[in-house]
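All protein chains but one are shown at their positions in the complex.
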Amino acid sequence: MSHNTYGHLFRVTTWGESHGIALGCVIDGCPPGIEFTEAEVQAYLDKRKPGQSKFTTQRREPDQVRVLSGVMPQDDGETLVTTGTPVCMMIQNTDQRSKDYSDIAKRYRPGHADFTYDVKYGIRDHRGGGRSSARETAARVAAGALARKVVPGLVVRGALVSMGTKEIDRDRWDWEEVNRNPFFTPDPQAAEEFADYLDAIRKAGSSVGAVIEVVAEGVPAGLGAPVYAKLDQDIASGLMSINAVKGVEIGNGFEAARIRGEENADEIRLDEYGNPSFLSNNAGGILGGISTGQPVVARFAVKPTSSILTPTRSITADGEETEVVTKGRHDPCVGIRAVPIGEAMVACAIADHYLRHRGQTGRI
Amino acid sequence: MSHNTYGHLFRVTTWGESHGIALGCVIDGCPPGIEFTEAEVQAYLDKRKPGQSKFTTQRREPDQVRVLSGVMPQDDGETLVTTGTPVCMMIQNTDQRSKDYSDIAKRYRPGHADFTYDVKYGIRDHRGGGRSSARETAARVAAGALARKVVPGLVVRGALVSMGTKEIDRDRWDWEEVNRNPFFTPDPQAAEEFADYLDAIRKAGSSVGAVIEVVAEGVPAGLGAPVYAKLDQDIASGLMSINAVKGVEIGNGFEAARIRGEENADEIRLDEYGNPSFLSNNAGGILGGISTGQPVVARFAVKPTSSILTPTRSITADGEETEVVTKGRHDPCVGIRAVPIGEAMVACAIADHYLRHRGQTGRI
Amino acid sequence: MSHNTYGHLFRVTTWGESHGIALGCVIDGCPPGIEFTEAEVQAYLDKRKPGQSKFTTQRREPDQVRVLSGVMPQDDGETLVTTGTPVCMMIQNTDQRSKDYSDIAKRYRPGHADFTYDVKYGIRDHRGGGRSSARETAARVAAGALARKVVPGLVVRGALVSMGTKEIDRDRWDWEEVNRNPFFTPDPQAAEEFADYLDAIRKAGSSVGAVIEVVAEGVPAGLGAPVYAKLDQDIASGLMSINAVKGVEIGNGFEAARIRGEENADEIRLDEYGNPSFLSNNAGGILGGISTGQPVVARFAVKPTSSILTPTRSITADGEETEVVTKGRHDPCVGIRAVPIGEAMVACAIADHYLRHRGQTGRI
Partner (left out) sequence: MSHNTYGHLFRVTTWGESHGIALGCVIDGCPPGIEFTEAEVQAYLDKRKPGQSKFTTQRREPDQVRVLSGVMPQDDGETLVTTGTPVCMMIQNTDQRSKDYSDIAKRYRPGHADFTYDVKYGIRDHRGGGRSSARETAARVAAGALARKVVPGLVVRGALVSMGTKEIDRDRWDWEEVNRNPFFTPDPQAAEEFADYLDAIRKAGSSVGAVIEVVAEGVPAGLGAPVYAKLDQDIASGLMSINAVKGVEIGNGFEAARIRGEENADEIRLDEYGNPSFLSNNAGGILGGISTGQPVVARFAVKPTSSILTPTRSITADGEETEVVTKGRHDPCVGIRAVPIGEAMVACAIADHYLRHRGQTGRI
């Protein structure tokens, strides 16, 4: 069933398709009194926007956001203040070249939702991927921009840590570097390798997957719950809801399955002020579903773009065998643009749990 | 915030702690007319039950389930038929040796939720892990037993595929073998290796992590949704909500991030009856959040048991530095008992989406 | 907390204020394959639109609806077909005469939400009633237009049955008449009386309340649930969520509290085809929260418009005593325009329960 809402108190509902009139989100439950500008939201959207380098799709999507409701414009003509009512943000679709898709309208593109859409709904908007288009994620990024402001002091940053068989060297991690290269990767040397690597893949008409890491700092201890609605569970849910994501990890993730209890234990000491100080963060900032106050660390795996030039065998909606070659404008590595999306989902999960924790316990 | 409910139409709410009077679940939205017996539910609980081999905790938990509501007992005295109203199942706690925990009441066990509980709630039931105890999962397994019956033809099976640094050989995969060894592993040779490996770990007072794979067959195509409430998202959410889980994968998971588009594509042909036939299943049976009709495949990583004999540095609730050694009865590899729990969560997710799909589309 | 969503499977989220850029709704969970046109939705909006007679506010609100997502436009250029994804409908605000409100920005209008808004949020959009403005209900009416199409054969009609101290004569009930007079009342003679009555009230700068009755025919038996999420409960919730509503009745309502069991019983016989036939409908088509197949009948009481010319004593946001006189353009009887809104809420509740019933039981 369709259930396009994420969150419980900070509720983000997204709507809209790649080839409809517009798309957007409704944020319900946002606290009143939060100041922001459309330009701030736009900055995050621009990060996600295609066509910024030869490594992302050349579609032009201005992705200009408009805030339609839930705010009081201030006298400066820029600042908006949330009123506590639903904030609707809209992005109009402008560059809808439907003809690119016409010859695949009836062919089920392997790796895409074409086949499953038809099975599920019996109707499919062949002009694009419908809701399965990565375009929907613009709405999430817009919502994430507001979510970041809900928790005072929260900083959520993402970075691409591997592309195909290439990985970064974590010793070279530099957050400043992330915004300097087209891959949102924190290792300048890896950025150069990725450029060559992806260029070859792009020219071959192929594609490749990637792993993105999101780190949230300034998360107060105590957010989450011990069983369902664990903070890590909701982050996993949010990240797995991003297109093309096939795996999610918290902290050391799958590595935890390979090591021993004494290696995995995050020991605790007191710092110079007598506050708890963890000596490591294998847990990724979450124990028993509840934040520890350490940085929350999550990673997710994005599969290679399914739209490739290499012909792949498939069938048509009419039950004929066929081959599919995608000629449209697509990203050789969709993982790149997933970085701001992953940030947005983590920010939304934390904002939601911040309000829930305050509601149930009054301890914030 | 506490929100102990999983699912939207097939709603499972669990309640109860390890050291309270009882624990259980309420299944709301179960279709009417489903026949089952307490013995069937019990069989799944017994799989999860501790004390079955030297490789799991020696606590004795009879885990005897009772169905309290939502059913019409039939004349045979065994069969129960659901009436469409909430099914409450209860398991009484009997072996509550609180004294094992007394000396750790004030010490924050690394890797446990002790610290985060105190930060969150300001109160903690030191007699056990409270809701963070793996004991809560008995309620999920009970719910899963009913979930399996909601979708006609559904078969959900789990298997342990790696333990620490040891992995199975997938060429030796034999589902029959899973129930023959204490590790729920499908590779008889690996079972022997796991036995030696875990024995040494247990004797050393250490612990180790594991990876579990769950495969659901008989899942109709069309379950799920293209954006939020994707079938894979809800499975990820359910698996990540299991204690000690740090990572979740669907299909080829993180491997997808390492390969190219043409390798990852699951090509489609027509079978001899003219039906769609996928030539591979990298997608794990889900495309665009919607089931394809192929087996749904999910994996999750369980961290090593945090309770170990090796002293670990920590602090007390009173802000003193201390060391923690766990003397209680614990599993050297909690991943083993996570197998039936993982099955249960996948079964619940599929049952829920089955009802949701039927509700929205009427296409089942 | 803000929670601007109504329904569980047919989920309507509304957003937007009276004096913002736009308002609208997102309908999530709408079945695929439903055909409709913007003109059909517009027809319902026009019914609710102000400025249609001297008996409703003279604000001009074109209330032109646009469907932004969730549909496939058909080749005729008019027909839209739902795709099963979220349908967002937007209505732009055009006639926002903020100055009318300027002098009451700081005064708490008795009967309005001004005071409670300030207490709750600490911020209030003084340009209008914010979300409390009846303008929000346009979004509901748009959603209701689609809800009506979800249940085959469903007909939902509303009528004004009393205004102040004047009541209709039910023996003169004529559904055709409802669309012939400006009061949506089914009794032509009452329509004339209402005209004189309300004219005098309007000229006196006063206002008056009304009672609206909504009748849904073609509701299949079996919708609803025995305890929470009863069909009548959800209808009551929907109607009570309409601005200025202070009471809700199902069937004979408060009259049921005055009569005896044998008078209240709806006896059942078999009709000529052997089908169950109720001899009366005191229950209003719902027994134990579940629809009987008879017409569903609900009534709701709308208080008199709070904005009146008579000065009323109040205080300012700064804690000064003051008097309030509303000079803006307002309805002398807001109950009139509540008729299509009540219809919409009943239609949405029934559509939601139709999908839920189909989901849980598969019996539709």
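We just call them A, B and C in the order they show up, numbering each chain from 1.
Quick note on the criterion: a contact is a pair of C-beta atoms (placed from the backbone, for glycine too) under 8 Å apart; a residue touches a chain by one contact, two chains touch by 3 or more.
These figures come from a predicted structure and were not determined experimentally.
A.B. asks: Using the touch definition from the top, which of A:Gly274, A:Gly319 or A:Gly359 touches the missing chain?
C.D. replies: Within the whole complex, the residue contacting the unshown chain is A:Gly359.
A.B. asks: Going by the contact rule already stated, which one of C:Gln42, C:Thr56 or C:Ser291 would touch the omitted chain in the full complex?
C.D. replies: The one listed residue touching the chain not shown is C:Ser291.
A.B. asks: Spell out, residue by residue, where the missing chain touches subunit A.
C.D. replies: Residues 8-9, 29-32, 84-85, 226-227, 355-356, 358-362, 364 of subunit A touch the chain absent from view.
A.B. asks: Against the chain that's been left off, what residues of subunit B make contact? List them.
C.D. replies: Answer for subunit B: residues 1-5, 9, 11, 13-17, 20-24, 26, 28-30, 32-33, 66-72, 81, 83-88, 90, 120-125, 130-131, 359 touch the chain left out.
A.B. asks: On subunit C, what residues meet the omitted chain?
C.D. replies: Looking at subunit C, the ones touching the missing chain are residues 1-6, 8-9, 14, 108, 110-113, 115-117, 119-122, 129-132, 136, 162, 164-165, 201, 206-211, 221-230, 232-234, 236-237, 240-241, 243, 246-254, 256-270, 274, 276, 279, 282-284, 286-293, 301-308, 310, 312-315, 319, 321, 335, 353, 356-357, 359-361, 363.
Quick note on the criterion: only the chains that are shown with their structure count from here on.
A.B. asks: Quick one: label the inter-chain contact graph as line, ring, star, complete or other.
C.D. replies: Complete.
A.B. asks: Would the interface of subunit A with subunit B count as same or different, where same needs over half of all numbers used to appear in both copies?
C.D. replies: Because over half of the interface numbers appear in both copies, subunit B and subunit A meet with the same residues.
A.B. asks: Measure off the straight-line distance from the CA centroid of subunit B to the CA centroid of subunit C, and report it in whole Å.
C.D. replies: Those two chain centres are 45 Å apart.
A.B. asks: For subunit A and subunit B, let me know how many angstrom lie between their CA-based centres, rounded off.
C.D. replies: A distance of 26 Å separates the two centres.
A.B. asks: I need the residues of subunit C touching at least two other chains; which ones are they?
C.D. replies: 9, 29-30, 32, 84-85, 359
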